[in-house]
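Omission of a single protein chain aside, the complex is shown with its protein chains in their original locations.
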Amino acid sequence: MREIKFSSGIHVFGNTSDRFVKDGYKEDKSLKEMIGLAGQVPDLEGIELVEGWHVSTDNLKEVSGWVNEAGLVVTVVHPDLWTTKKWASGALAASDKKTREQATGVVKNAMDMSEQLGANLVDVWFGQDGWEYAFTQDYMKAWDLGAEALAMVCDHNPNVRVGIEYKIKEPRVHMHFGTLGKVMLLVNEVNRPNLGIIIDFGHAFFGYENAAQAIAICKRAGNKLFHTHFNDNYRMWDDDMIPSSVNIIDYIELLYWLELTGYDGWYSLDIFPYREDGVRAANESIRWLKSLRTLIAKIGMEKIQRTIKQEDAIEALALIREAMLGG
Amino acid sequence: MREIKFSSGIHVFGNTSDRFVKDGYKEDKSLKEMIGLAGQVPDLEGIELVEGWHVSTDNLKEVSGWVNEAGLVVTVVHPDLWTTKKWASGALAASDKKTREQATGVVKNAMDMSEQLGANLVDVWFGQDGWEYAFTQDYMKAWDLGAEALAMVCDHNPNVRVGIEYKIKEPRVHMHFGTLGKVMLLVNEVNRPNLGIIIDFGHAFFGYENAAQAIAICKRAGNKLFHTHFNDNYRMWDDDMIPSSVNIIDYIELLYWLELTGYDGWYSLDIFPYREDGVRAANESIRWLKSLRTLIAKIGMEKIQRTIKQEDAIEALALIREAMLGG
Amino acid sequence: MREIKFSSGIHVFGNTSDRFVKDGYKEDKSLKEMIGLAGQVPDLEGIELVEGWHVSTDNLKEVSGWVNEAGLVVTVVHPDLWTTKKWASGALAASDKKTREQATGVVKNAMDMSEQLGANLVDVWFGQDGWEYAFTQDYMKAWDLGAEALAMVCDHNPNVRVGIEYKIKEPRVHMHFGTLGKVMLLVNEVNRPNLGIIIDFGHAFFGYENAAQAIAICKRAGNKLFHTHFNDNYRMWDDDMIPSSVNIIDYIELLYWLELTGYDGWYSLDIFPYREDGVRAANESIRWLKSLRTLIAKIGMEKIQRTIKQEDAIEALALIREAMLGG
Partner (left out) sequence: MREIKFSSGIHVFGNTSDRFVKDGYKEDKSLKEMIGLAGQVPDLEGIELVEGWHVSTDNLKEVSGWVNEAGLVVTVVHPDLWTTKKWASGALAASDKKTREQATGVVKNAMDMSEQLGANLVDVWFGQDGWEYAFTQDYMKAWDLGAEALAMVCDHNPNVRVGIEYKIKEPRVHMHFGTLGKVMLLVNEVNRPNLGIIIDFGHAFFGYENAAQAIAICKRAGNKLFHTHFNDNYRMWDDDMIPSSVNIIDYIELLYWLELTGYDGWYSLDIFPYREDGVRAANESIRWLKSLRTLIAKIGMEKIQRTIKQEDAIEALALIREAMLGG
């Protein structure tokens, strides 16, 4: 088994709100405090930051210092295309040209900051590019515009990788680019070497995708899996719970496929611990993932591969059961 | 067809946020402004207010004046059991005794204000009484506590009706009292004449309930439907869209059942027009509901009843189709 | 931990078909063969039979002999209210009086046979009592009729327990009595000591119920859990897979609640191994359930109870993780 590295969205260590409890279930914390807390989590080596919200040209050096001090590195910069009302009607695929220009500007800026911070990766999530009601969207045009914008930002800085994160819904009721199949179509159409995909495993689960298959499809497309987000849910909504707190078997299988396909990116947490302590939640998340990987190692990659080839459900279940629970 | 009266949650006319766009998709508005906007919606006669958030002992008179001025009445007061972090681990059914006492206090206060405002109805939504993770709840005890708290508040002021609103999830991943069946069990157990149910039709839809059947069950239990919330969704989540913007047939059927069972409460909107103008959204909601009722009247209640008795899907569909789209 | 006994639906050892592969994925087997196969499964002590389909007054003795010979007992008799076209428009709650009489007759007969076979339990599943289309049902009347029929059959033979199994859909698109809350309302209304509930855990999962809470509600209603069905799914449909092949944590929690509440009925398999060998699938199912119970014993019931009382997600997850995957 290869060495892996854990990362986390920095929001895990801050306050988290929902549409009812607008000021959050905890107290607000400064970015510096959040970074400090991230630094306390054993085995956590990287953090994700949001452009604008957390990091900007103005505070780049300062933030970088805090991160270093905490013994961490920045793994991803998220262009902020989904936290302010200016994106209410879309961002990169918005029909309004000025909005699109602003959005591509934001991504380019995030890319440059990502390069300066040594992350060389941005997470483009089309979170506001979608719709609620019938007869409010020219679906073909939105797709054109999304593809055009991606090409533009990819060409801006070929040294920085652009990963598209997908999700079937929320905050929009429907998303233009909501499934693995659709974002892979987009990746193929735009066809830039620095364009790829970020799988959020919780998004896969509640979109009735099999996460392991999603990883396989990215591999097959030529190592197009650029980054991962770990969290869990009850397959109906993006509950953003601690990974494998619900779906253990799915997690074992996807961890196996990450290893098998030679994925060498970060294992990054994107949980929303509304009511849990962020440091403890991140730590418990990492404990689960490490334990499940230890289980895989104990069984052995080759043994698993041979079992898969048998296509025998009982054999497969017995293999997991015995390793996990004894003979 | 009886005369009906439309109401709306006052939040429809304010700012609405989600977990990503924390400061909302619009500008914040004062309560006075929101009430003024509600007053502009044709056919809207009532509004729902949230205790604490909107109305308190201190501003009761003032708010009452604004409502009168706008030509409206207050239809429901919501005890605020779900907008602040103090309820993070539950409210009426919380295991912590002090929290429960605080929660019942809030409901009692809301009941008294509701009486003073002439609404005589509170909406008890166990929104924070639930859980996320396995092995964190004593389900039996939570149910005991919920029942106990309801009995207590019902006895506080028998002149005010207490309606339980239910929903399978959000903000908690799981709710103790999330379905019609469960809240009716609770209503039966607590067994107070002023205890009943509030059906939010969107909640019914995304819990795979048939809203018309839910109305019938409330009728059968002895007129236990105290109030209604109108909104719509794609049956996966509480999208809080304009009623019948997605599920027209369901809406026709439930409007028929409200009429058939002699429901004489308010037809109240609980939509979240994140990206739409509140006044226009409320107006369009009412236009749809009135038009669908006109359709029912055009067909005739008795004709519908006879068709239902036939239990013939084709007859039923043809009846709706011809009335709605022509022969 | 108390001693438990495993049972299985006899169909697990036969042929299983779906709407596409009408003659099934395997070869048909005689009842005698199926019983013989059931007898081969280690730890399996009981089987469930379907009245009419498997057992009738005519072959009762013979079947009983086969069961004995295989070292098994009969645990449940299912009145056949859902395998023939005569129930297409409903059975116990059908609006047609003759159909209802036929249906209650079938249940009474099944009850008598169940007594003679020493099972003293029937499984009443309102599988065909539901609907597809709007405006085809008088929901109030259907409920009346269902309750009336249940009272009638319960009074027929008070020595035999009548358990209601529930499921939100399939074969009907909507079911009259589809959730735990609804069937408990029915149990309370009919109010017979020999009337209770059968939880199929897969049905609970895909109805977005928490199975552990469902068990707790049955306990709170006065030991109303009469029987259990074990299987698993991806929370969208009744996939009838091997228990805990998908949802391990849910299964650990529900096994704990069965133990805690002193459930002393059968642990019975209701899986559909379309493409798997029945004996191996039943065996693997029992291996999982036994292993998970061993895990619970290893942690200790009291330790779990104390952890639950803390209402601390991280503690709860760490407890499971360490026991299952090591420190």
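In this document, chain identifiers A, B and C correspond to the written order of the chains, with residue numbering beginning at 1 in each.
Here, a contact is a pair of C-beta atoms (placed from the backbone, for glycine too) under 8 Å apart; a residue touches a chain by one contact, two chains touch by 3 or more.
These figures come from a predicted structure and were not determined experimentally.
K.L.:
Where does the absent chain make contact, in terms of the chains shown?
P.N.:
Displayed chains contacted by the hidden chain, ordered by label: A, B, C.
K.L.:
Which listed residue, A:Ile168, A:Leu225, A:Ile242 or A:Leu325, touches the chain dropped from view?
P.N.:
A:Ile168
K.L.:
Can you say which of A:His156, A:Arg192, A:Lys219 or A:Lys290 touches the chain missing from this structure?
P.N.:
Considering the complete complex, A:Lys219 is the one touching the chain left out.
K.L.:
I'm checking contacts with the chain that's been left out. Which of B:Val106, B:Val246 or B:Leu269 qualifies?
P.N.:
Spelled out, the listed residue whose C-beta touches the missing chain is B:Val246.
K.L.:
Residues of subunit A in contact with the chain that isn't shown?
P.N.:
89, 95, 131-140, 143-144, 168-169, 174, 176, 178-185, 188, 207-208, 210, 212-213, 216-217, 219-220, 249-250, 252-253, 256-257, 304, 307-309, 311-313, 316-317, 319-320
K.L.:
Go through subunit C and note every residue touching the omitted chain.
P.N.:
Interface residues of subunit C facing the absent chain: 16-26, 82-85, 88-89, 127, 132-134, 169-171, 173-174, 233-234, 236-237, 239, 241-242, 245, 272, 274-275.
K.L.:
Since one chain has been left out of the picture, which residues of subunit B touch it in the full complex?
P.N.:
208, 234-236, 242, 245-250, 275-277, 280-281, 284, 287-288, 291-292, 294-295, 313-314, 317-318, 321, 324-326
The rule we apply is simple: only the chains that are shown with their structure count from here on.
K.L.:
Compute the rotation angle for the C-alpha superposition of subunit B onto subunit C, expressed as a multiple of 5 degrees.
P.N.:
180
K.L.:
Is the contact between copies subunit A and subunit B built from the same residues on both sides or from different ones, judged by whether over half of the numbers are shared?
P.N.:
same
K.L.:
Counting only C-beta pairs in contact, which pair of chains has the most of them?
P.N.:
B-C
K.L.:
Going by C-alpha centroids, which chain is farthest from subunit C? Tell me that one.
P.N.:
So the chain farthest away from subunit C turns out to be A.
K.L.:
Using the average of all C-alpha atoms in each chain as its centre, how far is it in Å between subunit A and subunit C?
P.N.:
Once rounded, the distance between the two centres reads 40 Å.
K.L.:
Could you tell me the distance, in whole angstrom, between the mean C-alpha positions of subunit A and subunit B?
P.N.:
Here the centre of subunit B sits 35 Å away from the centre of subunit A.
K.L.:
Touching at least two other chains at once: which residues of subunit A meet that condition?
P.N.:
If we look for residues of subunit A contacting two or more partner chains, we find 234, 236, 242, 245, 275.
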